[in-house]
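Every protein chain of the complex appears in place save one, which is left out.
Here is chain A:
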Amino acid sequence: MQGLVKTNKDAAFQMKPGKKMDSSLVRRLKYVRKNYFLYLLIAPALLLTIVFKYVPIYGAIIAFKDFNTIKGILGSEWVGFAHFTKFLSSPNFGVIFVNTLKLSVYGLLLGFPIPIILALMINQVRRAAVKKNIQLVLYAPNFISVVVIVGMLFIFLSPTGPINQLVMMLTGEPIRFLSNPDFFRTTYILSGIWQAAGWSSIIYVAALANVDPELHNAATLDGANILQRIIHIDLPTIKPLMAVTFILSAGGIMAIGFEKAYLMQTSMNLPTSEIIPTYVYKVGLQSGNYAYSTAIGLFNSVINVILLVLVNSIVKKLNEGEGLY
């Protein structure tokens, strides 16, 4: 009934813009008046969005200004793209940009397939109780805080920690995992997989549970072994899900989190551990260089949006026209 009213309204809107639009407006106003309670309900969310999301988006124009807290956002002088050119031509730019890209791309390439493999493996476990307990254990690290994860890394990988005690037995020399820049990406990515792989496998496990068992039975009768059934039945089932997950994570490549990298930074591993988000924080809040920092952040977001669009169109081509949008 409600849907019907809406279609009529839309049709009227298209036919005679002038007079009918008024009556459609009146009808809308009537609806709002009659259902004002609904608008009261949505108001807090709206207020929070405007204050904490849209005002900052507007505030981001300080990236194009010589921002001065006393003059305020509007009073400060325009400087155009000066902050952007400063960043792009600074000697730090190349290193930080490449660090950000490498950390995310390697993280994605390793982190994307592992949950899928894990889900395919869990799916083969026949006894429900065993399956449930495996999942209980594998999901647990997801609930550990990033501070504790990095704290554990420091404990396990310290020169006197348990891992280095093993290394010492083999080579006599401890490996400086935490201060050697060569190890930053490896420890960052592997600990990330340790924490998130189990939890990320959930949606695949659920999708696999929905595969019609008859398909498997029929394939078995035709002589297919488990590996063949995984390749020809299980994988095609989760393919659309894989595409969506991949687009979303690839689109978030430059949106890599600040929290863990910042905690893992030591003055020694900065050549590989300084990434755009940590740099934005240091330039902005530690050095008080608001406008410059905002420009760097904005640059990062723009690249991110471009990547999202790009990856989506590529996946769309590879995946028979099925993308995110």
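By our rule, a residue touches a chain if its C-beta (ideal position, glycine included) is under 8 Å from a C-beta of that chain, and two chains touch if they have at least 3 such contacts; residues count from 1.
The definition used in the following text is that contacts and distances are computed from a predicted model.
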Name per UniProt, for the chain absent here [options: "Carbon-monoxide dehydrogenase small subunit", "Carbohydrate ABC transporter permease", "Allophanate hydrolase" or "Potassium-transporting ATPase KdpC subunit"]:
"Carbohydrate ABC transporter permease"
Among the options A:V79, A:L103, A:I122 or A:V315, the absent chain makes contact with A:I122
One chain isn't shown here. Among A:A82, A:V146, A:V211 or A:I303, which residue touches it?
A:V146
Determine which one of A:S23, A:T85, A:Q165 or A:T186 touches the chain that has been left out.
A:Q165
Touching residues on chain A - with respect to the absent chain
2-3, 5-6, 28, 31-32, 35, 37-39, 41-42, 44-46, 48-49, 51-60, 62, 118, 121-122, 124-125, 134-141, 143-148, 150-152, 154-156, 160, 162, 165, 194, 198, 202-203, 206, 216-217, 220, 225-227, 241, 258-259, 263, 277, 280-281, 284-285, 290, 293-294, 297-298, 301, 305, 308
